[in-house]
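What follows is a short report on a single structure.
Missing here: one protein chain of the complex. Every other protein chain is in place.
Just so it is clear, A and B label the chains in written order, and each chain counts residues from 1 on its own.
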Amino acid sequence: MGATAGESSAQEEMLEVSVWHGTENGEFRHYRVPRRDSQTVLDVVTYIQRHLDPSLSYRFACRVGMCGSCAMTVNGVARWTCRSHVDQVIRDGRLEIAPLAHLPVVRDLVTDMRPFFDKWAQAKGRFQGGTTRNDPVARVPPDTPERRAVDAAIECIGCGVCYASCDVVGWRPEYLGPAALNRAWTLVNDVRDVSRLEHLKAVASEGGCLSCHTHTSCSERCPKKIAPTAGISGLKRACARAALRGEL
Amino acid sequence: MSAARRDTLLWLAQRWSAAVLALCLLVHLAGIIYAVRGGLTAAEILGRTRGNAPFALFYGLFVVAISIHAPLGLRAILTEWTLWRGRSQDLALAALAVLLLGLGLRAVWAVVQ
Partner (left out) sequence: MSAMVSPAYRARHHPAYWAFLVHRLSGLALTLFLPLHFLVLGQALQGEAALDGLLRWTDNLPLKVAETLLVIAAAAHLTGGLRLLLLEGLAWRGPRKDLAALAAGVSLAVALLFALAVLS
């Protein structure tokens, strides 16, 4: 089956684009898309949907690198498509666009993010405070080690790129994954949280921080430059100390 | 024992045995590089090891650490790269630990006695 081609002027360069269609069982469909200056992969997907194949399903929202909704697998690597210039990612004039890995495929480029957020809950990625609105506001100096650890990890927006990039997620279905563990780390270091031990218990398992093998693919790929590996190492140490003290 | 405590203690056992092995292996590698120069005969080996109590203790410790470390490492590989999980995997790995301990201590005895 030939590629579906977009309109182009005589000498215009065309991109060869393969886009996943269907669910986990599906196929790549091929398109030829006019190349433009400063074109992003999201621009390419949008062009295909508007001009070549209205049935194509995909997600995006802000399109300026803030929300993380447009994360997809581009030429084998998980990235935000709105922040991926075609020039950066193209290989031999070709683009291959697929949904994020390790998640059920709803349709085409859209994944079901529920397992990702379910694991967040399993990792007890939820703050538990010990004060009320009648108590004074907590004071957490920014230069304490705990606060610095939290600051380095708190900007996660749950885009799923780290989860899609982690091989252990692919190898162990029960593995909580870098984002959930990273969030747990911010809470373990949150001096206002009163359930520190519960946080540790939730991640002290082979499905939790203990199975991280320090590939650091998560930290390599995170668009917010967070290093989940750092937090997971910290969780390992905290769990070890708690186990030796008989707290787990 | 809670699952969290058990998993964490297994993880710790892996790291502690690793630290012991790091020292043992360093010494062992230095030893074999020294020993293999100009060829290696049984007489040379046994001349150094027979009746050597410190040698026996050192290599005995080496064997115990390996018997803990190797099965735990293999466990991760089997769980992540094959479909083998559960009780049968645990038993097989325990058997491996016993095998390494048995053969290893036998080897130490063989060269020290």
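Rule of thumb we're sticking to: a residue touches a chain if its C-beta (ideal position, glycine included) is under 8 Å from a C-beta of that chain, and two chains touch if they have at least 3 such contacts.
Just so it is clear, the structure is predicted and the values come from calculations on it, not from any experiment.
Student: Among the options A:V33, A:A78 or A:V203, which residue touches the chain absent from this view?
Tutor: If we include the chain that is not displayed, A:A78 is the one touching it.
Student: Which of B:L9, B:L46, B:L61 or B:A92 touches the chain that is not shown?
Tutor: B:L46
Student: Could you please point out the chain B residues that touch the chain left off the display?
Tutor: So the residues of chain B touching the unseen chain are 15, 18-19, 21-22, 25-26, 29, 32-34, 36-43, 45-46, 66, 70, 73-74, 77, 99-100, 103-104, 106-107, 109-111, 113.
Student: List every residue of chain A that touches the chain not included in the displayed model.
Tutor: Looking at chain A, the ones touching the missing chain are residues 20, 24-28, 73, 75-78, 98, 101-102, 164-165, 167, 170, 213-217, 219-221, 227, 229-230, 233-234, 236-237.
As a working rule, only the chains that are shown with their structure count from here on.
Student: Taking the mean of the C-alpha atoms as each chain's centre, how many Å separate chain A from chain B?
Tutor: 39
Student: What does chain B use to touch chain A in their complex?
Tutor: Chain B residues touching chain A: 2-5, 7-9, 11-12, 76, 79-81.
Student: Using the touch definition from the top, list the residues of chain A that touch chain B in their complex.
Tutor: It is residues 168, 171-172, 200-201, 204-206, 208, 210-211, 213, 236, 239-240, 242-244, 248 of chain A that touch chain B.
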